[in-house]
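Here the complex is missing a single protein chain, while all its other protein chains stay put.
Chain lettering (A and B) follows the sequence in which the chains are written, and residue indices restart at 1 in each chain.
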Amino acid sequence: MLLSETISNTPNFFYLAPWVVFFPVIGLLINIIFGGRFSEKVIGTVASVASGLTFVVAALMVLSLRAHPEGATIPLAEWITIGELQLDWAFRVDTLSVTMMMVVGGVGTLIHIYAIGYMHEDVQYKKDPKRYRRFFVFFNLFIAAMMILVSGDNYLMLFIGWEGVGLCSFLLIGFWYEMDTLARPSTANAMAAKKAFVTNRVGDFGFLIAGMMMFWTFKSVQFDNVFLAAEHIAENQPGIILAITLFMLLGVAGKSAQIPLYVWLPDAMAGPTPVSALIHAATMVTAGVYLVARSAPLYSLVPQAQGVVALVGGATALFAATIAVGQYDIKKVLAYSTISQLGFMVAAVGMGAFVAGMFHLVTHAFFKALLFLSAGSVILGVERGHHHAAHKHHRRGDHHGEADFDPGDMRNMGGMRKTMPVTFWLYVIGALALAGIFPLAGFWSKDEILAEATALNFTVYILLAVAAFFTAFYMGRQIWMVFFGQPKHEAAGHAEESPLVITVPLMILAALSILGGALNLPGVHTFTEWLEHTFEAFEVHVHVGEFNIIVAITSTILALVAIGLSWLLYGRRTVSRDQPDPLKRILGPIFVGMENKWWIDELYWAVILNPYVALARFTADVIDGRFWHDWFHDKVIAGTYQWLSKTFLDAWFDQRGIDGFANGLAQAVKELAQRLRGIQTGFVRNYALSVFIGVVVILGYLILQ
Amino acid sequence: MLPVTYYVGLSAVLFAIGALGVLIRRNAIIIFMSIELMLNAANLAFVAFAREYGALSGQIFVFFVMTVAAAEVAVGLALIVAIFRTKQSIDVDQMSSLKG
Partner (left out) sequence: MTPELITFIFLALIAVASGLGMLFSRNAVYSAIYLIINFVTVAVFYLLLGGAFIAVSQVAVYAGAIMVLFLFVIMLLGADRLGESKTLAWQRPLAIILAIGLIAETLFVLFFQASDLVAVQTLPEGFGSPASVGNTLFREYLLPFEVTSVLLLVAMIGAIVLTRREKTQS
């Protein structure tokens, strides 16, 4: 009683909502304007404080929401008023958006702090310390855009944020745009950024179509208006809602890296590791999940669309998990793992298990950020080790140092348990959380999804359960390859532990990964009740996922079996660099497929991109170049115009007409002046005579008048 | 008392003579004297009208005209002297550098 009284007396902080956007914008402005004079630490601190303040605001929102669970809409400005369309820049504070704010602000701040240390070494390694400031400006811009996305009160604001985070993603993937991931001069990073941007355009196109159809149908894109009218529209024109939700799914597939548009996310690992962690694991890629959850009132009206979404999610989860098994790059494995886990979330929200999906989104943000950042720490450690080893060689006059050494390749690692003990333990916690081992966060959230799937869509359950098996397998494989056995390269042997500015945020994330499950323990359902306020406002039934002991035991056994299998293959003895992957001997061509990502990129090139490029070449060279430019423009338009201008306009109209008039006028004035100058005799008496004539004439005129 | 028109008519004749002097003489000093004659003709008209209306203002005005004439003569003659110094002549027709 006492607690609830305190809560209801809590002042309401909703009016502070716009500051989640203002703080990062202020931070980036400070860094843009004054950053040139700041040291690296000050730049990083300004950005981190800006991000941290958004977290504080989000926390205040949580407090206020506990007292007023219905939330609020904070209008900031009238934005667009065109005819029937009336849009405000308004902030929607409800349990769903605040959950996202908490994740973005909290995980974002930790990654900001991590980046202070990581980028310091990265810019040294890539030899361009001036780019340090730019990184934090982009990072704050990303936080601002993501906050606009999650806090918008209508689909258009959401879309603005959606595009804003896409832009930041592009800028940060291509952060080292003039090199590849090994810092060799190349366009590889720029290509990766472009691929992410273009692929997202395809998805955004779907989102835009959905938005336009929505405006056409509902005459509004404001959440409340749309959701309130949706049921009525669904009765009369069910096809429209289906079309809107499916087009929206295309946007989701682009942003959240689902089949068929997931191909950009693995390449996005070209960005610095904090970018991979923040944008391409924890926050931006979950925007699609948020969009489906936000549109729950629409999706729950069309079960067909829900089925499609769930199937896409399940298929992506399994498909990406198989690819992850065959990868050698430490970040690529995590990238495919992210795609797979996003598949889990999309499947969950698709099935209608919105709470389970959001729950997994939150826990995944914790442990995947942890994994990425730990992987970054590993890479930095290997780089330090490589630098150390090369230095030693250099002193011995041994110049065979490999320029192409890849610090992210797991085949170069091994035995780093001893050289980087802190990172090792953090990584293991993240991996176990991801694999879904009791009692870490991943266990609870993944299990809730699986339990819901048994009830809602059994096909998807099978897909997800297999995917969970693969998840445990590839995480086990990674742990064995990286941290156990003998160092497979000098660099791994000389690896050094990362400084505290890097490891402390990791420890916090590790703690969250362990305890995150407490958010929504079976039987307590804190998180379910929390989100219910938002969903039930529009009569979306929130499925309270009952804990299913059979499902839990099955998935735990599957995970343990997978980890055991991975130990048999990778952990029992060290696989040297030159040996083929042990799994290859067993699976043969299937593993080659996994290794080569099932040739999906090649397929896209053959089916879509090459014909498209050929068509573009044809239109550029033949249609535009030869026909349009050479023939039509040069010959027809320019030729006609030149003929017209030369013969008619220039020779006749301009030279004879206009020049003739102007010159003739001048000549006439000249001749007139020649004659008139005679009047100016210079004799004063003569001028006096003129005056006198004037007097006599005017007087005469006055008399006769 | 004669009608005032007589005096004004005389004034007009004297004025015309002065104007004629300005127009037909080349001697700068005589031109100047002609101007004085024209001023006098105007003064005569003033005094005649002052008598006509029984108002003293006309005479006061003549007083002011005399003052202005005195000032004008002082400056004008100084100008003539200055011109004579440079041109060695007071023929206004020789001062025609403004000829077009």
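Just so we're on the same page, a residue touches a chain if its C-beta (ideal position, glycine included) is under 8 Å from a C-beta of that chain, and two chains touch if they have at least 3 such contacts.
Just so we're clear, the structure is a prediction, and the values are computed from it rather than from any experiment.
By the touch rule set out above, chain B reaches the unshown chain at residues 1-10, 12-21, 23-27, 29-30, 32-34, 36-37, 40, 43-44, 47-48, 50-54, 56-57, 59-60, 62-64, 66-75, 77-82, 84, 89-91, 93.
Touching the omitted chain from chain A are residues 681, 683, 685-686, 689, 692-693, 695-696, 699-700, 703.
Note that only the chains that are shown with their structure count from here on.
Taking each chain's centre as the mean of its C-alpha atoms, chain A lies 98 Å from chain B. In the complex of the two chains, the chain B residues touching chain A come out as 19, 22-24, 26, 31, 92-93, 95-100. If you check the complex, the residues on chain A that touch chain B are 676-685, 688-689, 692.
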